[in-house]
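One chain of protein is taken out of this complex; the other chains stay put.
All chains are identified by letter, namely A and B, in their written order; residue positions are counted from 1 within each chain.
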Amino acid sequence: MLLPSFEYARPESVEEAVALLASERNARVLAGGQTLLNALKLRLAKPDLLVDVSRLEELRRIEVGADGALEIGAAVVYDELATSPLLHEHHPVTARMCAGLVDRQVRARGTIGGNVCLGDPTSNFPPLLAALGAELLVRAPDGERRLPAEGFHLAPYMNRLEPGELLTAVRLPALAAGEGVGYETLQVGTDSWALARACALVERNGTIRSARVVLGCGAVPVRQPAMEAALVGAEPSEDAIAAAAELAGEDFEVAGDVHASAEYRTEMAKLMAARAVAAAAGVS
Amino acid sequence: MAAEPQGTEPETLRQIEVTVNGQRERALVPVRQLLVHFLRDTLGLRGTHIGCDSGNCGACTVICDGKAIKSCMQLAVQADGREVRTVESLSGPGEPPNELQATFTRHHALQCGYCTPGFLMSATALIESGAELDRESIRRGLKGNICRCTGYVNIVHAVEEAAGVESPEGAAGEGEGR
Partner (left out) sequence: MSTPTKTEPAHITTWERPETNRPAVGESVPRKEDRRLLKGEGMFTDDLWMNRMGHVHFVRSPHAHALIRDVDVSRAAALEGVYATLTGEEVKQLTDRYPQIAPEPGGRIKDYCLAVDKVRYAGEPVAAVLAETRELARDAAGLVEVDYEPLTPVVDTLAAARDDAPVLHTEVGSNVGWHGSYDFGDIEWALENADHVVRIPHLHFHRFSSTPLECNAALVNWESGTETIQILSNNQMPQFAALFIAPALGVRSDQLIFKSQDIGGAFGLKLTSYTNITAIALLSRKANRPAKWTEYRSEHLVGSCHGNERTFVDTEVPVMADGTILGFKTSAYDDVGAFMRYEPLGGVIFSQVLPGCYRFQHLQVDYRTVLSNKTPVGPNRGYSRLQHLWLVERIVDVVASQLGLDPVEVRKRNYIRADQFPYETPNGCLYDSGDYHGALDRALELVDYEGWRRRQREAEGSGVRIGIGIGSTLDSGTSNFGQARIINKDLPYSGNGEAAICKLDLGGEVSVALGTVPQGQGHETTTAQVVGDVLGLPPDDVWVQPGADSARNAYVAFSGTYASQFAVTGIGAALGAARLLRDDLLAVAAVVLEAHGEELLLHGGTVSVEGDEDRALTFAEIANLVYANNAALPPELADQVTLNHRYVYRPPFGVPDWRTKTGHLTLTYASQFHVCVLAIEEATGKTEVLDYAIVDECGTPINPQIVEGQVHGAAAHGIAAVLQETLEYDERGQLLNGTFWDYHVISCPDTPMFKTDNLPMPSPFTPTGSKGMGEGGGGPLHAVCSALQDALGPDVVVADSHNPTERVWRMLARGEGGGRAEVTSREAGER
């Protein structure tokens, strides 16, 4: 439980942070540290430089833009999200999810940016952001870019950020009238280890007009086009949703491990998908 | 997966200033030193304990700027400029217990005592947060602290009393039979 050696820097601006990240090939971002420090204790990571961004004001804001999109700084911690009036107003499902992340101590420090960038199969934000059609704002030495959250992860612990890039904010589009969000997880215990997860964004006007369904807990979050297609035009009923969920599991790469087999995880992912869509569509 | 030795290289140090239990501490710390080791080894505050190496057990819980955090998942340098409270801040040597500590004894909420400082700080932060508490929110709120001796039941009773929450078993006695 002792860390390997590294250098530490606490930049005073995002520019400085990005410059530091670009300067050192083996530099890592330290935000909440709720995963990184454990990885260091267990010698699973050995960065040469930690760039501490946790106090950068620019990364800690939650703001609503003119178009109603919510911009959340990457270093905003979970309990700020859980209690944010803006998040409750614009994205209540996301706020409620944050209230149940791990435990109070982790919520005091863990950040949305860390959760997104880690890309562990059980990371909570990636499938939800993919379902919401969120955007990731990234600062690089040569400027800014925006990436869709969907497809941000290439493999577990591997995302599309280039060396020297820093995630600065997550942008959640405003929910349109008739849009609902569902987030369902099968966990080992209360607020704990996830075995299966699915997120959905459903628009209905009587029938379902559109759906985005994303399975989590696989190698990467993955959209379910066949299930989505089956939902469009359907009456939002339990039976219709269950029938559509039969088609879920597309491109879903999941490994069995000591906690659950691949077969079970896949079956449960489909079940979570049905529940997420039901929740999003307001079907009890 | 052998690590290259750092023994022959000098430790990178950084100056920090932390207020611990109301006292301003200035120290030159290795950047790789965890906050829990800073508290235990550098400051000699051994009430905060270490129970795991993956951030799961909560024995190392302290209060930092008003929030309960796990001090094993913070570098000492990250505590620079912050206010940290450990179990030693609840009541001093030789002093009577504070109200929360008194409830822990009344309800037999500790056995070996190893997890206890972490629970006391978690419970203190929970109560000080001003959140509306009931049995379920207390139980869920203590999720980040593991105990292997008590089975948690008496800890919940103690925190309920300290938080002024009426126990569902009623005021007269707790549970049936005893």
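For the reader, a short list of remarks on this structure follows.
By our rule, a residue touches a chain if its C-beta (ideal position, glycine included) is under 8 Å from a C-beta of that chain, and two chains touch if they have at least 3 such contacts.
Fair warning: this is a prediction, and the values are worked out from it, not measured in the lab.
Where chain B meets the chain that is not shown, the touching residues are 2-8, 32, 40, 45-54, 56-57, 59, 86-88, 90-91, 93, 96-97, 99, 101-108, 110-117, 120, 135-136, 139-140, 142-157, 169, 171, 173-178. Residue positions on chain A in contact with the hidden chain: 1-2, 4, 38, 42, 186, 188-193, 195, 257-261, 264, 268, 271, in rising order.
In this text, only the chains that are shown with their structure count from here on.
In terms of their C-alpha centroids, the spacing between chain A and chain B amounts to 29 Å. Listed in rising order, the residues of chain A touching chain B in the complex are 1-8, 10, 30, 33-34, 37-38, 40-43, 46, 50, 52, 54, 79, 102-106, 108-109, 190-192. Of all residues in chain B, those touching chain A in their complex are 1, 3, 6, 9, 11-12, 14, 31-32, 34, 50, 53-55, 58, 61, 64, 67-70, 72-75, 77-78, 122, 125-126, 140-141, 143-145.
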